[in-house]
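With one protein chain removed, the remaining protein chains of the complex are shown where they sit.
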Amino acid sequence: MSVPQTVGVRPARKRRAFSVARWLRTFGTLIGFLIIVAIFWQQRPTTFMTVTNWLNITQQVSILGVVAFTMTVVMVVGDFDLSVGTMASLVGIIAGTLFQNEQPVAVAVVAGLLAGALGGLINGFLVSYVGISAFVTTLGTMTIFGGLALYISGGTTIFGRVIPEAFGNFGREGLVLGSITIPNLTLLALAVLVLTWFILEQTVFGRRLYAIGGNREASRLAGVRVRFLRLLAFVVSGLGAAAAGLMLASRLASANPKQGDGLMLNAIAAVFLGMTMSEEGEPHVLGTLVGVLILGVLANGLTQLNIDSYIQQILTGGIIILAVTLSSLSRRGQ
Amino acid sequence: MNSLSAVSSGPVYTTMTTAVDPSPGTVLLAVRHASKSYNGVPALTDASLELRAGEVHALMGENGAGKSTLIKLLAGVLAPDRIEVEIQGRPATLHSPQAAYGHGLRFIHQELNIVPQLSVAENVFLGQRYPAWFGTLVRWRTLNRRARDVLAMLGVHHIDPSERMARLSPGDQMLVSIARAFAGDDSDNGSRALVYVMDEPTAALTGHEVDLLFEVINGLKARGSAVLYVSHRMEEIFRISDRITVMRDGRVVGTRHAADTHPGELIRLMTGRTLQQVYPPRQTPVGERMRLTVRNLRSHAVRADAFDLREGEIVGVAGLNGSGRTELLRALVGADRRLSGEILLDGRRVSLTPAMAWRNGVAFVPEERRSQGLVLSRSVADNITLPGLAWLSRGGMLIDRGLERRTSRSLGDTVQLKMIGPDQTVRELSGGNQQKAVFARALTRTTRVLLLLDEPTRGVDVGAKVDLYRLIRELSGQGAAILMVSSDLPELIGMTDRILIMRQGVLVDEVPTAGLTEESLLSLCYGETAHERSTDGGR
Partner (left out) sequence: MSRLFRLLLVMALLVTGFALPVSAQDDAPVVAVLTPYLAQPGTQFMVEAFQAAAEAKGWTVNVIDTAGDVAALNSRLQDVVTQGVDAIVINVDPQQVPALADAVAAGIPVFGMDAGSVPELVVNVTSNGYAMAAETATYVVDRLNGVGRVVMFIFPPYPPVQKRGVIAEAIFNNTPDIEIIDQVVPDVTDGGIADSRARMEAILAANPEPGSINAVWAAWDQPALGALQAIEAAGRQDEGIIIVGIDANPQAVEAIAQGGNFEASVAQDFEGIGSTTADLVERYLNGETLTQTTVYVPTTLVTRENARVE
């Protein structure tokens, strides 16, 4: 490296002082999560803090997790994808319809993932190359995917004997380790988590995605192929939605044209919760994991506490706003 | 104190500063022993400054010398560790922006703080109560008339108050934000400011607009106000100021009468070292090999029929604001869409996009570092390595943090970037250091074919400027061709071998730098407009 040599000036070294606001900003949400866990533990000492229950929770959030982790990738770029929920529904229906036509599991899985990638490609193309806003684009494709799911299925739920036993069992079984069984869905979600983390944090691709999210124009002028990478981010979230749709169909051993629709809002909420844990307010897949766990633990614990499901909704929404508010307050207080 | 609290709670118009019309030479504002540290790191140490009625007082210093901190203390946006302030001989406290305003201090900031979606008039009176019917329905015509009056006070007549801010040129936007500082001086209520603090007001202005501003400043002097004028531009400072205070490392190192000093002394005070020459002379001759050949380049904004750059050559691009200098670089690098154009790098025909440009050894330093240059939310290392990730990683795929940090550190040292470390967020750097980070990025590639620099030293302190100039020289010495847009005419004359002249989006002329003076260069920039006017008249 033949960098021109000039008189070296020692950079001024400053110790970064410990700051409560900074610390709270990064760990506030995590602490909140631990407090929630502690409350449930104290209230349901025998049933909540058990291995079985936690394995249940991980299985329950596994599908949301896969959607949220891949949604994180899109949100890193500064976009978001509203179509993941109906895409998950659609992929379930595609797999179910193939099962009805006596196709093997492998074909259904590959076709489902291809559909997800194609959907992501369409979203990415419209957003990145045509220049329609991500909100409008994915709102539109959300409706289209939902309509396609209803159309292909004729509005009916596909279930029963047409679903291959192996496919239905996958979502119910797991890796047996002595007395405990780690659900397959949990393992799958874990794999997606590790993969997403690796992509975002350890690859050049991920670094460029963060740069685009931080400043699109500056990234473009610095030689980042912004349009192509934005498109790829949507492909990732489409793939994630497809994987989630397959997991959902496996878990329910059925495919309903609406069964994935609710994933989208929760996934976005989880990413936002995770964003409260990063210094610059960037999406972060480990933060998203905490967000997903918060949502999962709240639903699990509040149900065990016999709390009315409508109150559950109010509490969940309140906690999301609380976390984001605290985070932005501590940011401002800096 | 009573009047002070009345000021901070009541409407901003009621000020106590109007009673006295100070005679020239009296001390309007005295600051003593101003100190401020952040997390134990001193930013300002025992700084003292006096502003007298009817003077323009320049404040100079490198980035991080403490100028901004001092100004923030005066503006009441930072709490001092220690300070003594006297306004017209009476002790005063500047604990809030309202208090500063009430004491007659007005601030014109470096970064444009305007709202692009609003009209000129709305921006001029932003933060004040707009004239309105029943307190709710804004009386637009009255508002526009008042804005026009304020602009007229500045001698600005060409800006329509109802125009949307976003449609104005950067220079005009600056004039409006200056007008905002004067908006409080409404003759109806007789309030008047004592001290105007201007932080790099000319950064985005063309020569003509600077002239306009200086006329206004002279008017303020005549009225007995004081102006604290912060700038890096030596020529301006000697043109407008009466006294000059220089800061270094958080301390005031000296105050001089403009008539008794010279640029060399000021630079020595600022940098702590003597400066042989601001612009280092060319060490190696311009090569023969053609590195860049451009033919028939057209975009929606520019037209350039032909120009070439040789190995080791530094070519400037001069022109007025809006003449298409920036757009020429953007079209070249593919940031704007080219309608046509043949570009040859080392004789090889290329079709450049920003990504292709970096891959071919073309580095681009854009004009606006915050909006176009940096990802403010990311670290210094991330920003420096962004265009070079392909070769600063394992196999172009996996991040190599060690290599990134080493590279950023060494490049940071090369451009004398002051940072806590490569992991520091770029947002936390001062403006000048941010620019250095952008500049450091252009050095990541070992094979440098062409550097496209758009205002490479804007907002950079003198010491760093010199370093950048030396760096540019060394790069050219290694064979890179350099195309440099600048509105700093001495810089163009001092650094370049040839200068391309842009007028109204067209490359109209190309002149050797030898023998050029600022005046002759400026008249080249203006020339064609006069000429075109005459041809228009002939039609």
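A few points about this structure:
First chain written, first letter: the chains are A and B, and each begins at residue 1.
Operating definition for what follows: a residue touches a chain if its C-beta (ideal position, glycine included) is under 8 Å from a C-beta of that chain, and two chains touch if they have at least 3 such contacts.
Because the structure is predicted, anything quoted here is derived from the model rather than measured.
The chain that is not displayed touches the following shown chains in the complete assembly: A.
Which of A:Thr70, A:Thr97, A:Ser128 or A:Asn256 touches the hidden chain is settled by the complete complex: it is A:Asn256. Contact with the undisplayed chain is limited, among A:Ala117, A:Leu195 or A:Leu315, to A:Leu315. In the complete assembly, the contact with the undisplayed chain comes from A:Ile35, out of A:Ile35, A:Val110, A:Ala166 or A:Ile180.
Within the set A:Thr26, A:Asn56, A:Gln202 or A:Ser278, the residue that contacts the chain not displayed is A:Asn56. Residues of chain A in contact with the chain left out of this view: 20-21, 24, 28, 32, 35, 39, 43-44, 47, 50, 52-53, 56, 59-60, 63, 150, 153-157, 159-160, 168, 171-172, 248, 251-254, 256-262, 299-300, 303-311, 313, 315, 318-319, 322, 326, 329-330, 333.
Going forward, only the chains that are shown with their structure count from here on.
Chain B has its Cα centroid 43 Å from the Cα centroid of chain A.
Looking at the complex, you find that chain A touches chain B at residues 1-6, 8-9, 11-17, 201-208, 210-211, 214-215, 217-225, 279-282.
Chain B contributes residues 39-41, 64, 333, 335, 353-355, 357-359, 364, 366, 371-378, 382, 386-387, 389-390, 393, 396-399, 407, 410-414, 416-421, 425, 441, 443, 446, 467, 470-471, 474-475, 478 to its touches with chain A in the complex.
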